[in-house]
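One protein chain is absent from this view; the other protein chains keep their places.
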Amino acid sequence: MRCAQAGDTVLLINERDRRRFIRTLEPGRQLETHRGLLKHDDLIGQPIGSEVRTHIGFSYYLLSATTDDLISNAIRKTQIIFPKDAGYIIMKLGICPGSRVIETGTGSGGLCMALATIVGDEGHVYSYELREGIQDIARQNLKRTGLLQRVTLKPGDAHAGFDETEVDAVFLDMLTPYEVLTQARAALRGGGVLGSIVPTTNQVVELLKNLGVSRGYAFVEVEELILRAYKPISARLRPDDQMVGHTGYLVFARAVTIRPGIDVNTETSGDEGPSDEAEV
Amino acid sequence: MRCAQAGDTVLLINERDRRRFIRTLEPGRQLETHRGLLKHDDLIGQPIGSEVRTHIGFSYYLLSATTDDLISNAIRKTQIIFPKDAGYIIMKLGICPGSRVIETGTGSGGLCMALATIVGDEGHVYSYELREGIQDIARQNLKRTGLLQRVTLKPGDAHAGFDETEVDAVFLDMLTPYEVLTQARAALRGGGVLGSIVPTTNQVVELLKNLGVSRGYAFVEVEELILRAYKPISARLRPDDQMVGHTGYLVFARAVTIRPGIDVNTETSGDEGPSDEAEV
Amino acid sequence: MRCAQAGDTVLLINERDRRRFIRTLEPGRQLETHRGLLKHDDLIGQPIGSEVRTHIGFSYYLLSATTDDLISNAIRKTQIIFPKDAGYIIMKLGICPGSRVIETGTGSGGLCMALATIVGDEGHVYSYELREGIQDIARQNLKRTGLLQRVTLKPGDAHAGFDETEVDAVFLDMLTPYEVLTQARAALRGGGVLGSIVPTTNQVVELLKNLGVSRGYAFVEVEELILRAYKPISARLRPDDQMVGHTGYLVFARAVTIRPGIDVNTETSGDEGPSDEAEV
Partner (left out) sequence: MRCAQAGDTVLLINERDRRRFIRTLEPGRQLETHRGLLKHDDLIGQPIGSEVRTHIGFSYYLLSATTDDLISNAIRKTQIIFPKDAGYIIMKLGICPGSRVIETGTGSGGLCMALATIVGDEGHVYSYELREGIQDIARQNLKRTGLLQRVTLKPGDAHAGFDETEVDAVFLDMLTPYEVLTQARAALRGGGVLGSIVPTTNQVVELLKNLGVSRGYAFVEVEELILRAYKPISARLRPDDQMVGHTGYLVFARAVTIRPGIDVNTETSGDEGPSDEAEV
């Protein structure tokens, strides 16, 4: 049975109102909830998964935080990348323990936490952000979740290029990702993956115009993920009345090296109805 | 610049027809494509990301395989869990380097490869499957992608219980997941996450009936992810005409320990419109 | 050029805040908007489609109301059937000028207005509602849109059966539509169409259990329509951030007469993958 220890990042949720708190346990500190106080010293030593009570008797569950929790409960000053998108981005970028990845901008650090979680201690995330104040929020989120040592937060503009080379993936979450594709390609290793999330179709069009093989990219894909939540009630199962209608369009491409004299045209490939069949 | 080496798992794709092959490079072997032969010896030493030619001159890109590629190009005898679902499952189950996770059934090993990729060498996947022949396919997929040592493939029926305890997550991809919730809870550590994917609403209803706090589960969620792909053509951006309409409903819950004498009721929580607000 | 006349049902919209009012023009009356008064006498004689000004100078467009407007701007005390669903229901039920149709319950009269619009003066809508007060709202909506003479509002419980026979369509918008299928079949002409909208999957399951050929129904379909709105901005085209996630599942079936001794089984037809091909 695992018990909470000082230094653990834990999640506390009230089951009735679903209020939730993420905290790194430190002796001497306490958490003020809407329904009373919880002393960290009282939490330390309690089994993870068990109920704990505030000083006025209200119940919270003491849980470990999943990646979904880290993102969903992040301190945020900007629009954050949702867990549904983060999970898919990780699959498409091929992020795994040991990966080296660049992202820009950092924003509130939502995707950054997901990437840092998966790359592990052997990998690293280089996160660029133009707006200085914003990155402080991300630093706070990374610190309290114990992930800061896996991330280098770099103030800076992607237009000026990236300091790293031979990285496994570059993810662009910025207003004009189509302006920094050359910079991204210079940072990527051959076969590495470029990803981007943009809210408008106009930005997707600009990306598609600029993601040709002549710039070192192939196998361009455009997708979006729609998450539909259901009311978890056995006698009346149904989707929620309201849902998030849009987070962003996801664009992915592979960094390739073209040999001189070869005639290829990425853009038209979609027209020809690629069979997309896997051969085994 | 990274070059392909013997033992590497590589992806070869033709850009025009999108035919793709995943292979672990072995000196002396060769790959027969629809457009000619590629000798592994000729591939070894080539830069990842570059073009290679078959003996009759057709061009393939030599790429490293992402998790998405591993799943999408798996040998399959059964319905496979799609990358969109796999990525989200990893976020929701909190899978990270070092995680210990049980899944059942193994099927063709699609999710198993994604889990094994993320848990790294410090973690482990215990994968149960009732149908013997099926697991051979998964073994083949895991072997050729170099992930087999991170997985224990166990023939067996979840109804008989799991051998492991204190695992971080249990994922149920089977006909009657609602029949093995007690067994799953016995394997989970406190605060661990249960996940399941089921195709029908009837199965979701059965899960919801059985996921109460009295069985050691709380914070039940039901969701589905819909992936919409677009034709990647800048002058005519539009969704594909046909899409996958349904893969499955995703159900998640947290393993909790309830203290005697506490009155809780998970099922009704959805009615009360939990605020779901994060406190920072 | 068509000008507004006394007795016309018109729509007034402010373009900036999209505030909208539906009114039947009557000499001597006036409309109080948030931005000043509009006298009906001043509106009468103005060209439809033109701008009109309140006494303090604010601009409204004077428009004729579409069926979408009638529904979207109805006075409502209950959940209303959305235009997206109403339009499809009309297609599936085969409603056209001259149709005779039963609906229950009336609710606030949203679908009732759409049906009454389409059946014209030769058709008729029989609308049943158990809750008396509710039907008053519908009466008010029908009256101000000039549709009341095409509708018979009947207080009453569908369980007791319908007074009409040989109607072209019956639409059930009630908690337990599966309890009144025999009553609906008794009212329907052969080949007529039954429709229902229900919010939960549990209700769909109950309907499917009871819509067999033995009860006089065949060709059962279950569908849902999802409406996604976009921000109408040319430089930043994108879906709205929030959307309606669910209105209801639509269930349709045909009233058929089975000859004695014929063995049919509607329920299993879905398994067999009907080809659904049209022959010309």
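Letters A, B and C mark the chains in the order given here, with residues in each chain numbered from 1 onward.
One rule holds in what follows: a residue touches a chain if its C-beta (ideal position, glycine included) is under 8 Å from a C-beta of that chain, and two chains touch if they have at least 3 such contacts.
This is a predicted model, so every value here is computed, not measured.
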**OP:** Considering the whole complex rather than only what is displayed, give the residues of subunit A touching the chain that is not shown.
**Re:** 201-202, 204-205
Subject >> Positions on subunit C where the hidden chain makes contact >> reply: 1-2, 13, 15-22, 33-34, 47-51, 59, 61-69, 71-75, 83-84, 86-98, 114, 117-118, 120-121, 166, 189-193, 201, 204-206, 208-209, 213, 218-234, 237, 249, 251, 254-259, 262, 264, 266-272, 274-280
**OP:** Identify the residues of subunit B touching the omitted chain, counting contacts across the whole complex.
**Re:** 199-202, 228-229, 235-246
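Just so it is clear, only the chains that are shown with their structure count from here on.
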**OP:** Answer with same or different: of all residue numbers used at the interface between subunit A and subunit B, are over half used by both copies?
**Re:** same
Original post:
Which positions in subunit A touch two or more other chains at once?
Top reply: 201, 228-229, 237
